[in-house]
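Apart from one protein chain that is not included, each protein chain of the complex appears where it belongs.
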Amino acid sequence: MAFLKDCWYCAGWSDSVTNQPSEIVICGEELALYRDSRGEVVALGNRCPHRFAPLSKGKVINDLLRCPYHGLEFDCTGMCAANPHGKKIVPSNARVKSYPVLEKHGAVWLWFKDSKDPDPTLLPPYGFIEDPRYAVAKGYFKLKANYQLLNDNLLDLTHSAYIHPTTVGLPAHLAIKVEYKVRTEGNIIRSERFLPEVPPTPQFLDLFKDPVGDIYSYLSWYPPSLMLLDLSVVPEGTPKRSIENPDADALLIPGAHIIVPETEHTTHYFYAVSRTGAIHDERKTEAMKALSYQTFANEDTPMIEECYRLMEGQDFNALNPAIIESDRGGILARRILAKLISEQSHGPSPRGT
Amino acid sequence: MAFLKDCWYCAGWSDSVTNQPSEIVICGEELALYRDSRGEVVALGNRCPHRFAPLSKGKVINDLLRCPYHGLEFDCTGMCAANPHGKKIVPSNARVKSYPVLEKHGAVWLWFKDSKDPDPTLLPPYGFIEDPRYAVAKGYFKLKANYQLLNDNLLDLTHSAYIHPTTVGLPAHLAIKVEYKVRTEGNIIRSERFLPEVPPTPQFLDLFKDPVGDIYSYLSWYPPSLMLLDLSVVPEGTPKRSIENPDADALLIPGAHIIVPETEHTTHYFYAVSRTGAIHDERKTEAMKALSYQTFANEDTPMIEECYRLMEGQDFNALNPAIIESDRGGILARRILAKLISEQSHGPSPRGT
Partner (left out) sequence: MAFLKDCWYCAGWSDSVTNQPSEIVICGEELALYRDSRGEVVALGNRCPHRFAPLSKGKVINDLLRCPYHGLEFDCTGMCAANPHGKKIVPSNARVKSYPVLEKHGAVWLWFKDSKDPDPTLLPPYGFIEDPRYAVAKGYFKLKANYQLLNDNLLDLTHSAYIHPTTVGLPAHLAIKVEYKVRTEGNIIRSERFLPEVPPTPQFLDLFKDPVGDIYSYLSWYPPSLMLLDLSVVPEGTPKRSIENPDADALLIPGAHIIVPETEHTTHYFYAVSRTGAIHDERKTEAMKALSYQTFANEDTPMIEECYRLMEGQDFNALNPAIIESDRGGILARRILAKLISEQSHGPSPRGT
């Protein structure tokens, strides 16, 4: 299945990209990344067009990326700028793809252009990641599953009581009458759950002062697989707070779930978890980090990988899945994604495809 | 190649199936197994029809199997009996396959129905496994080879002198004039070897009182790959004893060789070895267990796996194998199996296929 191209893909947290080149695979494309002397991130195709050596194993010399095998040098546009051998002629096909880069919210984003220009407004409002009113922990791991299973996972949090009973879910919540609404805003999906008068889950780290509160669990999904989980607990009967306007009565713990297809069968998972309470308490931050890793890497990942294995390479729809009420978000995401991918490949476009 | 479906496949020794669900793959089908509160074994398709989670990782609650991911519950017929979410509606396609189960001879047997009803008479007479006149040891391991190579292996025991010279074969037996007969009874193959006046092989555990005896090595094969090796040593010139009527003069060591295709390329091997002599001698039983494991897992398995590797995915017949006299049993088994598989798929059948 094709990938969405007119969108941003995260290629790493900012501090992972340095003047020492690194490599990553996104949507099956092999990339080399480095930071030049002005601090700008350069993203190029990783395969040298000469003899296919990995440019990411090379060196940055005068802001050019030098191939480790025979020393051809490439500039930030992907053109070969120097051939050190013989008459030093540079063949016209000595070029690699280059990718527009946006550095924002502490991460490096690449635009996989199909027909449209890079559009910074397509990023979710991940401002909390660099907001000093939040304590933040970032993480990364990789899964052996198609990335759409991560959309399914996060757009249906009813699984929490089953696979996260000691971290982000509570079996007791199963007995609660949950209010659940899903709607779309253009290509964005808003999935809203409201759990009134419940004890906070362990991920609130005992930082909420009352024994029970109202939990708001708002998940926003942006194509193809960027999610913002706006999770908070507020005193009973008080309204949801905006993550832009946290206050001391409520406890806000928004999270960024940045899902990036590595290949059709493997997925990068970048995440940032945060909180408004006791933001300078290092032990709480360590606990927050450990709990999110436990949840995503040790609880969700084995389940998602098993589901993908049992799909045995078959298409989701071809498996005739049983659809229940709580699947609404996931189904909408699959529908929007299929539409956007189809449009980019087949649909009319002012500039062609 | 298709698998035979109108037959029993062993899914485990009885004690391996408990109220804690387990999983096994047979004929490429993923299965979940559990024992309900009445002690009955339930066998269901392992893949939840909702989001494809492995039911075998779930829990048995009130005799229903609960999916570990979102909590749908399935009954012993494979129907979803409960959806805990929202309006609790159960979609009509929320069902998994269920398999008829027979528990007999200390093992769990599943019927992979194609056109016929489960037929308990198709099991070999493995009664010795639970017969108190026998000391028994059971085992299991897995091979990386097509299951038919195990039929070939057991239906031609001339390999024993070559690959089992210190366990179940004796090089000295090569010099013996062996009487060898193969015949069919319907779809059953009887391969009979008679070795007069020979020293017993090490597998008789020094339990036969004379230095030489007459060895009867009778192998019965049942489709698709169930074998009973009725092996015994009797005083010279005395007749073969029936395993139903052992006596103290002879030493009977029948074995069940239960070969189950996991996939086209991998095979489950369940086995039970036994003896009539010194049946309460634990050290002899340990020795019997160790010797059978050495023979099957350490001697046969590497050879069979290497043969299968060298077949490089090609069909047995396409390789134009050289056929010799001792191949008669194996060739008959392949022929019967091909006929039965062809009939189940293409042949006329009262109920259709």
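We just call them A and B in the order they show up, numbering each chain from 1.
Here is the rule we go by: a contact is a pair of C-beta atoms (placed from the backbone, for glycine too) under 8 Å apart; a residue touches a chain by one contact, two chains touch by 3 or more.
Since the model is a prediction, treat every value here as computed from it, not as a measurement.
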By the document's definition of touch, the residue of B:Asp6, B:Asp114, B:Asp152 or B:Asp230 touching the omitted chain is B:Asp152
Given A:Ser37, A:Asn93 or A:Asn320, the correct residue touching the omitted chain is A:Asn93
Contacts from chain B to the absent chain lie at residues 152, 156, 158-159, 161-163, 174, 180, 303, 306-308, 310-311, 319-327
Note that chain A touches the chain not displayed via residues 30, 46-47, 49-54, 57, 67-72, 80, 83-87, 89, 91, 93-94
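By definition in this document, only the chains that are shown with their structure count from here on.
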Distance in whole angstrom between the CA centres of chain A and chain B is 48
